[in-house]
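Working notes for the structure below.
A protein chain is absent from this complex, but the other protein chains hold their places.
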Amino acid sequence: MNPDYRPSPSLGDGAPEDSAHLLAEMMRIRKFEDAILGLFSKGLVRGSTHLCQGQEAVTVGVASQLRPGDAMVCTYRGHGATIAQGVPLDACFAEILGRSAGLVGGRGGSMHFTDASRGAIGSNGIVGAHLPIAVGAGLSAQYRGTDEVSAAYFGDGATNIGAFHESLNLASIWKLPVVFVLENNQYGEYSPVAATTPVERLSGRAASYGMPGWFVDGNDIVTMRATAAEAVERARAGEGPTLIEADTYRHSGHSRSDPAKYRPADEVEHWFARDPITLLERAMTRDDPSAQQVIDDVGARVDGEIRSALDAALASPEPDPAERFLDVYA
Amino acid sequence: MNPDYRPSPSLGDGAPEDSAHLLAEMMRIRKFEDAILGLFSKGLVRGSTHLCQGQEAVTVGVASQLRPGDAMVCTYRGHGATIAQGVPLDACFAEILGRSAGLVGGRGGSMHFTDASRGAIGSNGIVGAHLPIAVGAGLSAQYRGTDEVSAAYFGDGATNIGAFHESLNLASIWKLPVVFVLENNQYGEYSPVAATTPVERLSGRAASYGMPGWFVDGNDIVTMRATAAEAVERARAGEGPTLIEADTYRHSGHSRSDPAKYRPADEVEHWFARDPITLLERAMTRDDPSAQQVIDDVGARVDGEIRSALDAALASPEPDPAERFLDVYA
Amino acid sequence: METINYRQAIARSLAEAMRRDPDVLFFGEDVAVAGGAFKATPGLLEEFGPRRVRDTPISEQAIVGAALGAAVTGLRPVAEVMFADFAAVCFDQIVNQVAKYRYMSGGQLSVPLVIRMSNGAGAGFGAQHSQPAENWFLNVPGLKIVTPGTVEDLFGLMLAAVEDDDPVLFFEHKNLFAVKGQVPAIGGAPIPLGRASVVRRGGDVTIVANQQMRHVSLAAADELAREGIQATVIDPRTLVPFDDATVLDSLRETSRLVVVQEAPPDGSWGASLISRVVSKNLELIDAPPALVAAEEIPVPYAAAMEERWLPRASDVVSAVQRAVAY
Partner (left out) sequence: METINYRQAIARSLAEAMRRDPDVLFFGEDVAVAGGAFKATPGLLEEFGPRRVRDTPISEQAIVGAALGAAVTGLRPVAEVMFADFAAVCFDQIVNQVAKYRYMSGGQLSVPLVIRMSNGAGAGFGAQHSQPAENWFLNVPGLKIVTPGTVEDLFGLMLAAVEDDDPVLFFEHKNLFAVKGQVPAIGGAPIPLGRASVVRRGGDVTIVANQQMRHVSLAAADELAREGIQATVIDPRTLVPFDDATVLDSLRETSRLVVVQEAPPDGSWGASLISRVVSKNLELIDAPPALVAAEEIPVPYAAAMEERWLPRASDVVSAVQRAVAY
């Protein structure tokens, strides 16, 4: 197996012109989830929640290449993917809080974020189950004769489930415009990849489907964006699906109940030093120390945005319980 | 992808010493199914039946390497795999005829042949669903500290279903003694492999599981046996699973209702010329024309065996309908 | 009108639906080039081309999921799952995805898709190819379930299923393929989902039965009529939504309920119907409601066994006689 490592353009080449924008996009996700952590501790979040802190460059990079009309599906660890689509933060908070202003009226919760108007056609609680749906969105784009694409995020652990296999195969044989974005955050729940998966580079599995499989540094926003651009371009051009394996790391445990004590300290240290936000900030200030001001400004602006979104969400009423009967059928 | 083509020993090197035996084993399957065809036309077979004529070298080759205690699972196209285990032909006929002397008392039919005493722990009607079961039999062999192995036959089409993927992955990560025997007979039902599968050599998929994937001439009984021997040896030695892709061809359609008109004449001609029984006979007579007598004798003996097995089966009574309530629970 | 059989009605109705709406596409294993493993969909590829009629790999999860993804992005896919038994390999896509997708999206997304499956026993296919699988889905809100028993119903219900904005599981009974009936030479009207059909009227007992059992029950009703017992036979046609009202109307006259189904009793639509009737309208009932059901064993292969597994007209007759004598 020869999965293709893609160094391509990177932050090593210098910070991009729109660094401030990219930083803001990643910070929105980071700080949104900081706030969710706060809500946890106040007992305001029911069930489970899965944070994606540390993985922001992947979703921001991919989302930067999507356009209105494109479809995006993601997992229970989908706050980042959904927010990167430009979904309003107040509706995201409200959904997790179970309020009527929530994305889906409080009926879904953290694992079921949908904002179809922005292409976010569903987060999914079943590992791998959204991949066939992404294939269907790709089929639809092709059938309708558009150059729309479908993007699907999923984890390393998901590459072991049957639906992954069937989806990549069908997307390939029908040459559908699907970008499969494998967020390899090194663990599936508590299990390191090597404990469950007998190959080192998961992107190598693309070969089983006659599909390009690329492996990139998922914490480098420039690399991530460039790689996504290529895969999306292939899809739009009718060249079929691509599998991108983005190496990354989740900062916290699998879900709210996991303190992630199973991770070796040096591993954690290594990856925190490679935090995608830190990497971008470092690149910004390396050539231009005055960029620190830009960074601080972005941080402050996003803090404000988060605060007012959260205030708005908290001000939203509980849903009318009668609404639970809506939308079971058309 | 670099699946490993294995020419290894072959009939080209001359017929093996035990040719008469191998020929008899293949002929038993061939002539058994000839007889089934006859029963069809008399309306004595219910439902569907899937013949494996043309693929006999695969199952005879693999079965030759199995021992008591080893497990074998196969598909609805499982007459050959089961008969190659040494299962009595009268019980096979009786099962298809729905008689009480059938392998499973007439409750199963053509798709559900089981003879646990000979390692045949189940034919399966659901594509790919027996592969997880084969993994479990391998787990059991390993757990019990034996050097028993588990062998699973399946088709080219089955490599596209989720259970295939999950099974090879789990067998590999647990290093289980499983031999996955892919009978690539060029079609899944009416669809040629290329219509459903975007890679040329299915054995290449083994790489996704860090497993050896070998591709061999499945119609050459010597090659087939040698390859099976190696894979079984690896399994017994604790070296884990192997995927063997055996290139072969089914002589008739997918099932009784399929005249197989969709196959190009030259393709059919090519493969009929490479009939595994013909190939062996040709090798036998090439160096020793007097071997024709051996061949004729084997044919006559097997004919006799088939006739008496069929007579015995036809003499078996219909099952007592009350037996249908047996064995739902222990 | 034209006389065709149940098998032919499948392609006829699909073709009609595809002519009406360019957003309808159809895919499944060997449905296109080969015209279906049951030869139920010949001619569709020829009429509508490979963009709209597609063969798939053996990947039921991908098939159903692809239909779902296409449905929520503007199309009206029809997917085939060859034998209903194989719904088990894509059960997650059906119950956790398709059934809940509208709800989990807060109503943002519609799921106008049809999953066609060949259902049921009687043809000697054995335990894994003969199950009446419709009951697996009853406890899962969000699906509609259709089980036509005649050519006319298949044709009209298929048109309705494809037009419906909700997901429909469409069970075609493989032992009814040869049943004949009439369809319009061109066009045709949908039969609204959720309306039972009263296929025979009689004042002594209400028999509710679908698919094969509709026919078995009609035979039983003929026999009962010779004894002077007049049966109403109601074919619910769709199990979800279920037309309780038609059953209750009939019970007002007959006070006796016999449900006949090709599936074991527990967790079935028949048991559910009886439970609804007695808990809400016990006063309508003068005799114990009977559930004439298949046996609680896997479907056996041998003819003599499989025949007994299926409810027979004589079982229906006895159940009715007991109810009337109560």
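Residue numbering begins at 1 within each chain, and the chains themselves are lettered A, B and C in the order written.
Quick note on the criterion: a residue touches a chain if its C-beta (ideal position, glycine included) is under 8 Å from a C-beta of that chain, and two chains touch if they have at least 3 such contacts.
These numbers were taken from a predicted model, which means no experiment stands behind them.
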Q | Listed residues C:Ala32, C:Leu45, C:Met82 or C:Val95, member touching the removed chain | A | C:Val95
(Q) Out of C:Asp85, C:Glu163 or C:Asp235, which residue would touch the omitted chain in the full complex? (A) C:Asp85
(Q) Out of A:Asp13, A:Glu200, A:Asp296 or A:Glu318, which residue would touch the omitted chain in the full complex? (A) A:Glu318
Q | Residues from chain A at the interface with the omitted partner, ascending | A | 46-48, 98-99, 102, 106-112, 124-129, 157-158, 160-163, 188-191, 195-197, 257, 262, 318-319, 321, 323-325, 328
Q. Which parts of chain B are in contact with the chain that was left out?
A. 71, 73, 102-105, 107-108, 112, 114-117, 121-122, 124-126, 129, 131-141, 143-144, 150, 162-163, 166-167, 169-170, 173-174, 326-330
Q: Considering the whole complex rather than only what is displayed, give the residues of chain C touching the chain that is not shown.
A: 85-86, 88-89, 91-92, 95-96, 99-100, 103-104, 126-128, 135-142, 240, 263-272, 274-276, 278-282, 285, 287-291, 296-298
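To be clear about the criterion, only the chains that are shown with their structure count from here on.
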Q: Would you kindly tell me how far, in whole Å, the mean C-alpha position of chain C lies from that of chain A?
A: 41
Q | Centre distance in Å when chain A and chain B are each reduced to the mean of their C-alpha atoms | A | 45
Q. Between chain B and chain C, what is the gap in Å from one C-alpha centre to the other?
A. 37
Q | Shared interface positions of chain B, touching two or more other chains | A | 160-163, 195-197
Q. Which residues belonging to chain C are in contact with no fewer than two other chains?
A. 56-57, 59-61
